[in-house]
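Sharing a structure here in structure tokens format.
A protein chain is absent from this complex, but the other protein chains hold their places.
For clarity, chains are labelled A and B in written order, and residue numbers in each chain start from 1.
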Amino acid sequence: MNPGDPIAAIAIASILFVIGLLGVMVRRNLLFMLISVEIMLNAAALAFIAAGARWHAADGQVMFLMIIAYAAAEAAVGLAIVLRMHAAGRGTLDADTGNRLKG
Amino acid sequence: MAALLPLIILCPLAVAVILLLSRGTMPARATCGLVGVGMGLCALFGVIEAVTFLNGPDSTGALHVVLWHWIHVGGFDTSFALTLDRLSLVMMLVVSCIGFLILVYACSYMRDDPDIARFFVYMNLFVASMLLLVLSSDMIAVYFGWEGVGVCSYLLIGFWYHETPNANAARKAFVVTRIGDALFLVALLLLATGVGSLDFNAVIQAAPHAPHAAITLATLLLLGGAVAKSAQLPLQTWLPDAMAGPTPVSALIHAATMVTAGVYLIARLHAVFLLTPGVMLLCAVIGFVTILFAAGSALVQTDIKRVLAYSTMSQLGYMYMALGCGAWQGAMFHLVTHAFFKALLFMAAGSIILRVHHEQDIFKMGGLRQEMPGVFWAFIAGSAALAGLPLITAGYFSKEMILTSAYNVAPLFWLGGILGAFLTSIYIFRCVFITFWGEARTHAHGRTGIVQAVPLAILGVLAIIGGWMEVPDSLGSVHIFSNLLSPVLGELPEEHGGAVLLLIGSIVPLIGVSLAWMLWKPTGRAPEALDQPLVRVLRADWGFDALYDVVFVRPYLALGRLNRNDFIDRLYDLLASVTQFFGRAFGLMQTGQVRRYAAWIAVGTVLALCLAV
């Protein structure tokens, strides 16, 4: 394995994270925001894997498993909310309309 | 019998709990029966315990019963333990037996009160606390009992709380004794840090090695606590007002037991007090001043219970003078005889008050001798003991014991004591003559029942013959009482001038009684004489109430008025409004749009990373 790999992997993870964040900030559709969040989660997972490779430890992959579990739970709840919004007559899934908690 | 010792405390406590849980639904007869059985068992156990202890193998030592380990933290170790030695035995017998008599009397006295159950809850709680105070071997538990009797005293003084003066008197008693309680607590903390334990034995053993300044301060503070509890100068103002409570309360708490707790405590710690002669001198001086002060006030009171309250104060002054002179046995002996005759006097006064429609002004009584002969003789017995009429009364022997010791320490104390005895005989027989002789100004109704009469009779007999367990050498040398206590309190010192002092001490009360006879017997002296300036000052507690009103109460009220708008609270209001302002400001950021939040989180992340990298 090339010693430079983990640094490059961290760089990829950073780029992916920023792309995901950009997606969350730009998209108004809740479904796309959820997908963007998935990208961010994957970026974090990649960072863990890279760190694990850097130290040659299994802990990175353990954390990856945790992130998968977290992503599954998050997707389940998030998609349930999407379905709920759709069923409640807000078919556009516009996240900006859910602003009744305005200060 | 170690098993019996906790039961002595548990009996009244159990009665209190049962009565409390019954919420006053129990009929008055059942309540009285329960109280009688509970206190009877308490007194019975007390007597059995005393007899077995004195006949036991270790009758000069102490019976130690550890109930449970209480506090164990750092180097500080405390068990919840009871100790029975000869000193606590005396106190325990006084509290349980006299307590029993008074509670039996109270059954009759409070018969028609709708709140009788509440009354007996407080009373039994009081007895339990007092027994805990007397029997526990550790000063933390003593403090527990000390506060317990304080609370019960407060509750009982304000028992008829529907009337404002009673509630005020209760508050006054509570606040004034609280000063002493605070001093006591500080003394405990000092001892705990200086000695490392609050067990009486450990304190007594460690005290000579502890820093002298700390011990002096601790004894001074303990004296302060005792002084407040015993209504000695300068914390005496609460006791006369405490007479607002029912009369059995005055008999039990404000004459026989609670007010003597301080005397017991100092006697218990006499080895520590011996290390600090200055504090002992102060103690003697306080007693000396209080004797004369209270006797002077008692001379001009018109309320029969207030006369007795001031006389209690004065008699406690004798005990403090004795303690200050190192006459521990004398103080304890006077404590016991005083418990006999003062409880008797209060209960007799209570019977009178009941018969004359709750009239307490002696100038509105008069001529009651024929109408209530039994009560009259009981009151006479009590008065004679209080005045210390020679040979035939208990008060004579205990007072002479104190006076002889005082003479051997400082003749001035003796002189004060004799003067006090003179005043005592005048004021109490003034009360007797005005109440029982002269023309009748009121009509007594009903009869004094057997339930009241029996305790009166028993205490009357005790007030007469109780003194014969300690007769000075000049008169036949009986030393049952001092021998009983000498294993704990040390041998009696050799004393001089016995016979002459006894003679003077015998004559002075007789002169006082004769003087009272001449002054008040024929007419009962109209109350107009009370208008003279000196008398007015005496009646008003020598102006102490007014003084404290000006020095403490008014400035405090003024301070309160000054701070009516509570400027500290304003400060917090400012804090609140600032917070509110920022809350509103930041609230504007809460647009409710998830995307904005995500952007803000990104900004935060950037800032955090910039700080970290």
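We take it that a residue touches a chain if its C-beta (ideal position, glycine included) is under 8 Å from a C-beta of that chain, and two chains touch if they have at least 3 such contacts.
Here is the rule we use: contacts and distances are computed from a predicted model.
*Asks:* According to its UniProt record, what is the protein name of the omitted chain, chosen from "NADH-quinone oxidoreductase subunit J", "Hydrogenase 4 subunit B", "Tripartite tricarboxylate transporter TctB family protein" or "SRPBCC domain-containing protein"?
*Replies:* UniProt lists the chain left out of the view as "NADH-quinone oxidoreductase subunit J".
*Asks:* Can you pull out the displayed chains that the omitted chain is in contact with?
*Replies:* Even though it is not drawn, that chain still touches A, B.
*Asks:* May I ask you to list the residues on chain A that touch the chain which is not drawn?
*Replies:* Listed in rising order, the touching residues are 1-12, 14-23, 25-29, 31-32, 34-36, 38-39, 42, 45-46, 49-50, 52-62, 64-66, 68-77, 79-84, 86-88, 91-93.
*Asks:* Could you please point out the chain B residues that touch the chain left off the display?
*Replies:* So the residues of chain B touching the missing chain come out as 599, 602-603, 605-606, 609-610, 612-613.
Keep in mind that, in the parts below, only the chains that are shown with their structure count from here on.
*Asks:* With chain centres taken as the means of their Cα atoms, state the distance from chain A to chain B in Å.
*Replies:* Their C-alpha centroids are separated by 76 Å.
*Asks:* List the residues on chain B that touch chain A in their complex, please.
*Replies:* Residues 586-595, 598-599, 602 of chain B touch chain A in their complex.
*Asks:* What part of chain A is in contact with chain B in the complex they form?
*Replies:* These residues of chain A touch chain B: 21, 24-28, 33, 95-96, 98-103.
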